[in-house]
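All protein chains but one are shown in place.
All chains are identified by letter, namely A and B, in their written order; residue positions are counted from 1 within each chain.
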Amino acid sequence: MKHLAEYRDGDTARRLAAGIGKIVTRPWAIMEVCGGQTHSIIRHALDQLLPPEVELIHGPGCPVCVTPLEMIDRALAIAALPGTIFCSFGDMLRVPGSHGDLLGVKAAGGDVRVVYSPLDALELARRHPDREVVFFAIGFETTAPANAMAVRLAERGGVKNFSVLVSHVLVPPAIAAVMESPGNRVEAFLAAGHVCSVMGTLQYPPLCDRYRVPIVVTGFEPLDLLDGIRRTVVQLEAGRHELENAYSRVVTEEGNAVARAVIADVFEPCDRTWRGIGTIPASGWRLAERYAAFDAEHRFAVGGIVTAESPLCRSGDVLRGAIKPSSCPAFGRECTPRTPLGATMVSGEGACAAYYHAGRFAADREGRR
Amino acid sequence: MSDDRPDMSRPACPSPLPHHDRIVLGHGGGGGLTRELIEKVFLPAFTNSVLADLGDSAVLPAAWFSSNGGERLAFSTDAYVVQPLVFPGGSIGDLAVNGTVNDLAMRGARPVALSAAFILEEGLDVGVLSRVVADMARAARTAGVAIVTGDTKVVERGRGDGLSITTAGIGLVPAGSRLGSRPAEAGDVILVSGTVGDHGMAVMSVREGLAFEAPIQSDSAALHGLVADLLAASPDVVLLRDPTRGGLAMTLGEIVAENGIGIEFDEGAVPIDPVVASACEILGLDPFQVANEGKLVAVVPAAGADAALAALRAHPRGGKAARIGRVVADHPGLVVARTPYGGTRIVPMPLGEQLPRIC
Partner (left out) sequence: MCLAVPGRIESIREEQGTRMGKVNFGGVVRDVCLAYVPEAVVGDYTIVHVGFALSRIDEESAIETLRTFAEMGLLEEGLAEIRGEAPLDEPALCPLPPAEAPRR
């Protein structure tokens, strides 16, 4: 595919990685904020190309991982209601709530469907006027324009049986939370290119200044990521802390003004609990008052939700970069991809699941020596 | 019934049967409706002398077994469910024949006869059933295998998935076959017979909520001919598997688990159709975990690997065959992929159905 294949060249990747080795003089801890970056790094084993001085810390930018337990439980309760079609991105179906997951609700008779786009959920609502169609509107800034448009089109089209369960989260407050968390080791960030395609980059220079930390906006292909890492190392070694845009083919300083206007119409800022991390002020979006009729939280009175997080799970510490997944006492014992205690163990891009597979290999090699 | 006497086995008034364009419960009741279904739909499609008998079991002529140099019988069964029932490049009918034929072929057997049991949901469009049955008949003819016995049941509407099929097959393993005579061991070479992921993405392309337009066809095909050519050129093939559900990752995972070995393969060497790769990109799926219905994975001794690969490539079903990796003594139980960047990663066995992701 054009605009993908060019950024996957093996020789250039090795050259970029070797270049990082030539400029690095001491250990640096760099956090890739976004789950998509983590996925690409693990999928292509890019971390193995880097010099030992460069440590990558997997950040909290996986909406599946940070969606609060209370919201998952609410989703499970709504999905189980008779007459409801509950639509979700595929990622969310295996995320554990206090008691089970969406796949379990489906097995027990709930009508749970995977959709590719919120517009597909809206279309289902149009086709099934006798059913309540609920869309689980999770995601970072990247997904917000899509979710906002679905709500707008539902309003314009008078689709009254459509509603959204909103759990949006935002990147800049998360970067601030990471920098302010006790024991923080992160010295530079790879910021998420697709978030910035919507939001632009103007939110980031103040963070660079306040925390004296370099932030480089990157794409998601191997060469994009390696170039982003190279640029952070250049800054770190030079003692600079600036915003750089290494994804200029997609990201502009101003971002997508049309999309931001629709977001501002449909959503409003709110405090948001991040699973495993806690409440971060002004770190999320919820439906604006004017669209309250489309809010599944209002429409479905599913009370009595008592959340119960596994007492063993330390995914919050992992998401903040405070511990490595393998430092969690439950890692690989009570908690495996087959029996995940926390969301970070669920999908391949979750930091714990990623470590689980890679770690097993490393441990095996260790054992043979 | 060739004389002019009235047929008293049926009502004298005009039969309502021909007006049914949907399956009703009575089609599974064993009475007249069932017989009508068998005579109108199944028999014309599956026509052969053994089936025409319509006895309680198929009685196969001994010559079917003795005349082919067969030494041992292979016997396999598989149940088929898929949504939608018809997809680009095939239908559940193709899968039901080719899947069981391939299970036999993976043990080196030439398929001889199949059974087919149908569970139909009340309300199923008879046209869909006829299409599926026609696909089965065509697949069986192509594979040179006879469908010799069968059964039909109907379940109430809402209690079935439209249509599911269970087939069982028997096949003959030629005398002197050495397939599976030793476990896979370090140094063996891994071959794959062609592009991976085609079937799963063809089905995905027409699934509700995910549909996209792409010229992707299911690869559903019988592989015993390919296997016969492979074994003729390379009789020391260690083992064969068809990477169906869970794809290449599942099959390699099973091989390492069962043989106490490790496998290392080169990601870049695995053939993938570019459009299938694109479809996987947009849905966030791993092509190594996507199902195939007309491909095989072969573990062969290093010494015979070139001959084996040449034999696969010489066959119409194996033109894009490739050497993708090798068996290693390191990391037993693990499949490791070497990326185009020189790194390695663990390839886990898929946990369940792959779900499209957004992150």
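Brief remarks on what is shown
Just so it is clear, a contact is a pair of C-beta atoms (placed from the backbone, for glycine too) under 8 Å apart; a residue touches a chain by one contact, two chains touch by 3 or more.
Keep in mind the model is a prediction, meaning the values are calculated, not measured.
The omitted chain makes contact with just one of the residues A:Ser248, A:Thr279 or A:Ser327: A:Ser248.
From the set A:Leu102, A:Ala192 or A:Ala330, the residue in touch with the chain omitted from the display is A:Ala192, counting the whole complex. Residue in contact with the omitted chain (choice from A:Ala29, A:Ala77, A:Val234 or A:Cys270): A:Val234. One chain of the complex is left out; on chain B, the residues touching it are 205, 212-215, 274-275, 277-279, 281-282, 284, 357-359.
Residues 1-4, 6-7, 9, 12, 15-16, 19, 22-23, 25, 34-36, 61-63, 89, 116-120, 139-140, 142-143, 145-146, 149, 153, 156-157, 192, 194-195, 197-198, 201, 220, 223, 227, 230, 233-234, 237-238, 242-246, 248-253, 256, 258-259, 262 of chain A touch the missing chain (whole complex, contact as defined above).
Convention: only the chains that are shown with their structure count from here on.
The mean-CA centres of chain A and chain B are about 38 angstrom from one another, to the nearest whole unit. In the complex of the two chains, the chain B residues touching chain A come out as 208-210, 268, 274, 277-278, 281, 283-284, 286, 330-332, 334, 336, 339-346, 348, 351-352, 355-359. The part of chain A that touches chain B in the complex is made up of residues 1, 4, 8, 10, 13-14, 17, 34-36, 39, 42-49, 62-64, 87, 89-91, 93-94, 103, 113-116, 120, 124, 139, 143, 222, 337-338, 347-349, 357-358, 360-361, 364-365, 368.
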